[in-house]
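The complex appears here without one of its protein chains, the remainder shown in place.
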Amino acid sequence: MAKPKVAFYWCASCGGCEEAVVDLAEDILKVVEAVDIVLWPVALDFKLKDVEAMADGEIAVSFINGAVRLSEQEEWVQLLRRKSGLVVAFGSCSHLGGIPGLANLTTIEEIMANKYDRAPTIDNPDGTRPLPRPVVDGYELELPTPWNTVKRLDEVIEVDYYLPGCAPPPELIMTAVQAILAGELPPKGSVISPEKTLCESCPLNESKPDELVITEFKRVATSQPKPDECYLAQGFVCMGPATRSGCGERCIHGNMPCRGCFGPPPGARDQGTKLLSAIASAGAAENKDEADLFAKGFVDPAGTLYRFSVPSSILKRTLKGK
Amino acid sequence: MATDQFEPRIVGFLCRWCSYTGADLAGTSRIQYPPNMTPIRVMCSGRVDPTFVVQAFAEGADGVMIAGCHPGDCHYDVGNYRAMRRVPMLKNLLEQFGISPERLMLTWVSASEGRKFAADVVTFTETLRRLGPLNFAGETKATDELNLKETAPAV
Partner (left out) sequence: MAMFDKTFPTLDCAACILTPKMVQVGQHPNIKLMTLSEVEALSGYVGNFKVQVRQHARYITADCTGCGECVEVCPCEHPSEFEQGMNQRRAVYRAFPQAVPNWYSIEKRGVPMCEDTCPIHTRTQGYVNLIAHGDYANALKVIRDVNPFPATLGRVCHHPCESECQRGFHDEPVAICALKRFVADWEDEQGLAPEPFKTKPNGKKVAVIGSGPAGLTAAYDLARKGYGVTIFEKYDKPGGLMRTGIPAFRLPRDVLDREINWILDHGVELKLNSPLGDVGVTLDDLESKGYDATILALGTTKGKALGIEGEELPGVVNCLEYLRNANLRDEVETGKRVSVVGGGNAAIDSARTALRYGAEEVTIIYRRTRDEMPAIGAEIIAAEHEGVKMHFLVNPVEMMDGVDGQLTKVRCQKMRLGEPDESGRRRPVPIEGEFIEVETDQCILAISQLPDLDFLVKDEDFDLTKWATLKADPHTCETGHAGVFACGDAVTGPSTVVEAMASGRQAATAVDIFLTDGDMDYMRREYHRPTDLPKMDNVRQPGLPTVKREEIPLNPDAGITLKEVELAFTEEQAVAEAKRCLVCAGCSDCRVCVDACDKGAIDHLMQDEVSEIDVGAIIVATGFELFDSREMPRYGYGRYDNVLSSLEFERMCHASGPTEGKIITKDGRAPEAVAILHCVGSRDENHLEHCSRVCCMYSLKFAHLVLDHTGAEVYNFYIDMRAFGKGYEEFYKRLLNEGVHFIRGKAAEVTNVAELPEEEGKLIVIGEDTLLGMNRRVPVDMVILSGGLKPRADADELARRLHLSCMQGDFFLEKHPKLAPVDTATDGIFLAGACQGAKDIPDSVAQGAAAAAGALVLVDRGKVVLEPITSSIDDEVCSGCKLCLQNCPYDAIEFDTEKKISKIVEELCKGCGTCVAGCPSGAATQQGFEDDQIFAEITGNLS
């Protein structure tokens, strides 16, 4: 029997998810032994036409990382969807929108202006911008165009499973691969990680007081958290209470409050407002002025609460710049 | 009377003890106020999850009103203090999503303040008329596909 065909593809991502695959170390040999990799742009030279040449559904499973924000990415993922039996959204960006999703808090115009005009290291007196159809050496090229709104993978194509994390931890990847190979698949649409939130497995949860009161917020940029006390109790915004566990508490062990890359648990419709509600409720403010001051101490709430999940929030993007 | 006046849609979250009773009193006292606000009764303003507010905006509300007992008068002692602490933070968040903080109103209405309740609805409706329609979902959808313009290089 032929080995099942597997594809890896990357959209708007940093490459960290590719590293995660490599991080499987010796285990990757088991994967290679069991499957036939038909597409992996970062490592192997396959072209669009090779994939187009395949029969629909020929690829057993496609692992797609990164958010979708270019016309080209849209074409690729739609092609892979057609050709694949299963599509797994791999990592935070395809699962939730991820870091690229923060672009939804501004506009593509603003981003371009910052990139090509305003940045202090830019010298661009002519205001040159990338063009969709530039002519280079007499040849007209067609370049993909970026969208105003960054999307999760499942906003563009149907997704069967989600592997959360920035990047997904190797253990979780192996669990998923083995489940697929063994045909022991969870219900379609599942996120392959525990459903409880991070506090359950957090080593610092013991130190959290029963009556948590946050008097003012602290930021890791300006003060260093104590490594042995619940970060929320210290006043640092930790996304742990509103974020799935399964990551191995990597950030916590690195003395960094949870940033929320695993996304919300199933019962939370919106990761950001859920955490906002929880931490605001624990404030000490006793009147409107104090509440305003307390809120003011929470710098960049959207960027903090939705660091990995603006495109999967209820509001999805800002209206600013409209 | 202008017939093409913008009629904002307001979702109101009213606590059962003070504000809902106050709204009821406005009704039984036959006090006139605009019909723009449709109420949702909750037991306490502390029950209002900020998720409800963003959901309401996402579904087309032009404004959201949260009304509870006056500080110190909460039927549940301090539930309204939770609302009081959440709202300013939520306003800051909404602003980052391009939603004016003025579109979220937190007010205290006691069971006897039918008149105040009506006045709050009037004021809020006026504020929203001034701000104009929000149409969050429609507007964001319209920008979704907005691509980088094909501007020619200034050579």
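Quick notes on this structure:
Letters A and B mark the chains as written, and numbering starts fresh at 1 in each.
Criterion: a contact is a pair of C-beta atoms (placed from the backbone, for glycine too) under 8 Å apart; a residue touches a chain by one contact, two chains touch by 3 or more.
The model shown is predicted, which means the values in this text are computed figures rather than measured ones.
Checked against the hidden chain, the listed residues A:R129, A:K274 or A:R317 yield one contact partner: A:K274.
Of the listed positions B:A23, B:C44 or B:V121, the one in contact with the omitted chain in the full complex is B:C44. Considering A:L185, A:L212 or A:V299, the position touching the chain not shown turns out to be A:L212 (whole complex). Contact between subunit A and the unshown chain involves residues 195-200, 205, 208-213, 232, 240-242, 245, 265-269, 274-275, 277-279, 281-282.
What subunit B contributes to its contact with the hidden chain is residues 9, 11, 17-18, 21, 25, 38, 40, 42-44, 46-52, 55-56, 59-61, 72-73, 75-79, 82, 86, 110-112.
Just so it is clear, only the chains that are shown with their structure count from here on.
Subunit A and subunit B have CA centres that are 31 Å apart. Interface residues of subunit B facing subunit A in the complex, by the touch rule stated above, are 46, 49-51, 53-55, 57-58, 71, 81-82, 84-93, 96-99, 134, 136, 139-140, 143-148, 150-155. By the touch criterion given at the top, residues 71, 105, 107-108, 112, 126-134, 145-149, 268-270, 272-274, 276-277, 280-281, 283, 285-288, 291-292, 294-296, 298, 300-303, 305, 313-322 of subunit A touch subunit B in their complex.
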